[in-house]
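All remarks here apply to the structure that follows.
Of the protein chains in this complex, all but one are displayed in their positions.
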Amino acid sequence: MRKILKYSFYDLMRSRWSYVYFLFYLLLGIVLLFLNNDLNKAVITLMNVIIVLVPLIGTIFGVMYYYNSKEFTELLLAQPVKRSSIFLGQYFGVALSLSLSLILGLGGPFVFYGIFNSSAIWDFSLLLVTGTLLTLIFTALAFVIALFNENKIKGFGYAILLWLFMAVIYDGLFLMSLMYFEDYPLDKFSLVATMLNPVDLSRVLILLKLDISALLGYTGAVFQNFFGTSFGLILSLGMLGLWVLVPVLIINRKAKRKDF
Amino acid sequence: MIAIDNLHKKFGKNQVLQGIDLTIDEGGIFAVLGPNGSGKTTLIKSILGMVLPDAGSIRLNGSSIKKDWKYRNQIDYLPQIANFPGNLTVQELIKMIKDLRSDKTTEDERLIDVFKLQPFLNKKLSNLSGGTKQKVNLVLTFMFDSPLIILDEPTTGLDPISHLRLKTLISEAKEKGKTILITSHIMSFVEEIADEIVFLLEGKIYFRGSIFQLKERTEQPDFEHAIAAMLSSSYA
Partner (left out) sequence: MCRLLFYIVLFILPPLVSWANTITVCEGCKVSSIKEAVKVASAYDTIVVQKGVYREYNIGIDKPLTLLGENQPTIDGMDKGEIITIESDHVTVDGFTIINVGTSYTTDYAAIRVVKSTDFLIQQNTLERLFFGIYLEKSNGGKVLHNTIKGDAVNEYNSGNGIQLWYCKDVEVANNSVRNVRDGIYLEFSDNIHIHNNKSIDNLRYGLHFMFSNNDSYTKNLFENNGAGVAVMFSKHIEMKNNVFRKNWGTAAFGLLLKEINDAEIIGNVFEENTVGINIEGSNRIDYRHNDFINNGWAMKVRGACYTNTFQFNNFLYNSFDVSYNSKLNDNLFDQNFWSNYTGYDLNRNGIGDVPYRPVKLFSYIVNRTPETIILLRSLFIDIIDFSEKVSPVFTPDNLMDEHPRMKRIDHDSYR
């Protein structure tokens, strides 16, 4: 797996899109920090970018990479390599190169700005950690979708739908159900519903840092426990980890049973 | 060498292979022929482990290939469509494939020379023409010394000189006592090199034998007509 990973990673790191992605983050970081000169606002804007854009890019890149390297994958399949190694290697190649673009692109300007001397270092590293996790999650989901759909157009369609669902529609349904059942105690439900969507989960993880004052205004004991202690942080990170693991296992399983 | 027993494969509702029994002995060139959709590629991919059969077994040198991947060290495969990671160079690609094989004695330098690929070694694969890519593809296939070689449409996109060199490579391999499995649409090419023909039709082996036997059976003077006759008789 490591060999495949190494070469897909090399390949991707030299691709135009990696540079575009990297430069986008670099530019974003520079604009936010040096033109606006306001660290707090930069972190908030970044959060919006990270929870919306990172999943989208991860999904599109994942699907695109899978379909584009289909013929090469067939060549690899005829080599004495385990199937799971091929797909996991390619997956980690894509996910790591995307993560690296994100971390270097954003981290560069921030380091230069002197984040290490500022108290925002934790907020910022949390942003990068969730960004990386979201990349891992959505690239994996993209691979799953691509593995289950031979048809490229269909695969793309499903991938975009998945993103749209996770980033927007899910929250709409979530909000409606909360308002519809407002007479019932809902804090457990809302926590579970949050756990089931990695985008929401990452958002809440960042909220724990940014908006803790507002979150603590809520009365429920479950929320209080979740928001008020490090329990929330640990649980959210654990769930995000699970969100990486499960699709990766599905990739592994599907790769073993698929015909090419 | 290869022993295929009662091989079945279905894609959705489409029964592609319906009970293939085939034994291929060591040494010689075998051409797998058949109309589109007859199951040629599926058969080859089954041997390579890319397609997992619904029923039946495939044995290579006596041991089943099921749930095994190391056996592929004994196979060199030339895929039909050559498409490589665009941002790697030719040299890196060769190195990568070498990395993946346990067989470390390679002939890549001689082959690069044969196909005059030196000027392209440090070029990115995305910048190569289709023909050059096919040459790279051939290098990747022939640089190892494996007892079984599988070629899927090897002549696609080759210029006449490379075509000749390919034929030389194939006959060299045959002389070394290797087994070579070929699919091709170019009948003259098949006629020229194949020792034996395996003709597939609707997922079954319709004919197996030498070109001479084929001509005899169809009572046609030349190979192309023999194939055509076999097809029309089967449709009639």
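A and B label the chains in the order they appear, each numbered from 1.
By definition in this document, contacts are C-beta pairs under 8 Å (C-beta built on N, C-alpha and C of every residue); 3 or more make two chains touch, one makes a residue touch a chain.
Because the structure is predicted, anything quoted here is derived from the model rather than measured.
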Can you list the shown chains that the omitted chain is in contact with? A
Identify the residue among A:Val52, A:Leu104 or A:Val246 that touches the chain left out of the display. A:Val52
Checked against the full complex, the residue among A:Leu104, A:Leu207 or A:Ile250 that touches the missing chain is A:Leu207
Of A:Glu150, A:Asp171 or A:Asp259, which sits in contact with the chain we cannot see? A:Asp171
Positions on subunit A contacted by the hidden chain, ascending: 38, 40-41, 44, 47-48, 51-52, 167-169, 171-172, 174-175, 178-179, 182, 186-187, 189-191, 194, 200, 203-204, 206-207, 210-220, 223-224
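The working rule: only the chains that are shown with their structure count from here on.
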Distance between the CA centroids of subunit A and subunit B (whole Å) is 42
Subunit A residues within the subunit B interface of the complex: 3, 7-8, 10-15, 69-72, 74-83, 257-260
Would you mind writing out the residues of subunit B in touch with subunit A in their complex? 9, 11, 45, 48-52, 69-73, 75, 77, 79, 81-88, 92, 96-97, 99-102, 124, 140, 150
